[in-house]
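Structure first, commentary second.
The complex is shown incomplete by one protein chain, all other protein chains being positioned as in the whole.
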Amino acid sequence: MAAALLLAGLGLAFVNEGQAKAQKLREVAVQAEILAGSVSGALAFDDQQAAQEYVGALRANRDVEAVGVYDAAGKLAAGYSRPNNPLPQVNTVRPPVFDGAHLTVTVPVAQGDARLGSVYLRTLTEPLPRRLARYAGVGLLILMASLVVAVFGVSNASLSEAHRKLQAEMAERALTEEALRKSQQAEAEAQVAIATERGRAALRQSEQQLELAIRAGRLGNWVLDLKTKRLAASEFFRATFGVGPEEAFDRYQELAARVHPDDRARQQKEMDKAIAQRTDLESEYRTVTPDGETRWILVRGRADYDDEGAPTRITGVSLDITARKSADERQRLLLDELNHRVKNTLATVQSIAIQTRRTADSASFEAAFLSRIAALGQAHDLLTEVSWDGAALKDVIARTLAPYLADGDAERVALSGPNVRLGPNAAVSLTMAFHELATNAGKYGSLSVVAGRVNVAWEVDSLIDPTVVEIDWRETGGPPVSQPSRRGFGSRLVETGLAREFDGQVELTFAPEGLRCHMHLPLSRKMQLAA
Amino acid sequence: MAPRELATPSTVRASLLAVMVALTPHATAHAQAPSMEYVVKAAYLYKFAPFVAWPPAVFASSSSPFQLCILGRDPFGAALDQAVSGQRVDGHPVAVRRLERVDAASGCHILYLGVSRAQTTAEAVRAVRGAPILTVGDGDRDGGAIIKFIVKDQRVRFNIDVAAAAANRMTISSKLLALATSVRGAAS
Partner (left out) sequence: MAVALTELRLLIVEDEMMVAMMLEDMLADLGCVVVDVAATLPRGLALASNASVAFNGAILDVNLGGDKVYPVAEALAARSIPFFFATGYGLAGIAESFSRVPALSKPYNVGDLERMLTVVFSRSAEAGG
């Protein structure tokens, strides 16, 4: 047992020898590096004095036999050496040299990219007798320990413990190497930072590309392998799914996952059908991008088949039709609107017919009915002229009175007031109302005689809320007026219908000098004062 | 230089002057070589670079040149071109430019303040103040430059003004400060 321990101890000593050499090399290399760093400035600017000062600092280390600082040409600039240890006059940088009891290390001197010179350092390694003495001491310790074990039978474990402790001590010495390594690590970290910045720039670029692809909306192309379900998709195809050019998008299920849930069944069916029936695939469906945006895609494709007739793959093109779809949507809305207007007009005509039939006898029904339909047509004409967007009140009134202004009769009618613009419904209603007033004036009122006059004036009172337009229709110079026995369709339309439509008040007064109609109508979205 | 500057007569004159000055170093090289003092200074000029920190934004790319500018009359001649030939600063190739007039946008990294009829030393230092440019004065021509060459005991030495360096957002390595004959403005 003791012999084994002794052998182990000697083995340890040999290992230690190798470790010691490496350790010494590390120490000396670090010393040389530190000196090189310090003298860089002195070498750059030929400050021999400063260089000599740094060199002199190493004197305190008794193991140092010679140290020299050399310029960029290799010539000695400053140095120090112990007797019998000459410095070389010229230095070149080469790997370290162990010869007998000495270790020689040379390192370059640089600052940034500039090569400024080199450093030469020669030190004593441990002289053999001293080493042997050290090992002998260690060996003696181990011998004693083993004797103790033999005598007291201490277990193996505690000796292993001692061995471990020795190892630990040597490991600790290796920490000196850290200083050198750390500077290398800092450089590596800087490289990583640069690479990250480049990576970010690449990501930004790919995001921009995705945006461009979406905006251009050009044809994408794609290939789907039907056996492996692997997908190859071009940039524009991917863009419609909100997938960037560099992102993973190479399996069919990734595509299927991004199809709008309501369209998934149909999309799958259309593809299966085209493949099974050997027809061209043409399919429109919605996609949902990761941002939650919905887009429409038109996909066209054709499958390839092998000798047995089994489908191998399907290839095709795609087009982002989101814009087209929203145009279709707008058109649908316009058609709906048109439909609505037509229906309403039909209902209005129906109403006019029914009303006229009630209040006119059979002889005059046709004339009255046609005259009212004509007024309705007039209103529509006026609206079409202004593209259904704001007919002027003045024009509406003028047109209903036009039939009564034959050749040079312009003085019979006077219209005055600010520019009030009417929406389609308001234009139609006011046309119908003024038609009734005009027809009545023409048949029984002031316009039925040559000297009679109609004066229509309106003004907007913006001081009250809501703003109101006051329209005043005044007939003069006509035959005497008396209160009618029953309310005809015309008065009902003017007094009740108009008031309701505009949520205002209308008053018909059968004054002896002529009919007067006063309308008090609030302005609103359908009737506004224009500039 | 902005295009509109080329139009005015004074810049035409300055350009002519620059052309003449540019031709002068060749003449100098053939007629009389620069003195030993200026050969040493020529070598030192670009050697300052590794001991000084410029902000990273001064270079457009890793291959952009490091600009060593000479304002006014060039006392170095071919010695400077030889000294910087093949040299690099932080990977950037060194290029020499000769100007009659400078400002913060001239693109210089080191600016040696020679004698210029278009701009005095003090004016030039003021014009580039705040920009990351290492200004180098010589002898009596100081004007507040960061580094100033002096000759002491038959040797070329230099003084450093740390406050001027800070004003131009530059940091001078302590190794260089240790070699300066005098350092001014260190307290702030």
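As written, the chain order gives the labels A and B, with residue 1 at the start of each chain.
Just so it is clear, a contact is a pair of C-beta atoms (placed from the backbone, for glycine too) under 8 Å apart; a residue touches a chain by one contact, two chains touch by 3 or more.
All of these numbers come straight from a predicted model, not from anything done at the bench.
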- Item | Chains in view that touch the one left out, judged over the entire complex | A
- Residue, one of A:H102, A:K229, A:H380 or A:R492, that touches the chain absent here: A:R492
- Interface with the unshown chain - residue positions in chain A: 336, 339-341, 343-344, 346-348, 350-352, 354-355, 358, 423, 425, 429, 432, 492-493, 496-498, 500-503, 524-526
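Keep in mind that, in the parts below, only the chains that are shown with their structure count from here on.
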- Task: Can you check the complex and tell me which residues of chain A touch chain B?
- Result: 38, 40-42, 44-47, 50, 111-114
- What part of chain B is in contact with chain A in the complex they form? 40, 44, 47, 49-51, 87-91, 155, 158, 173, 175-176, 178-179
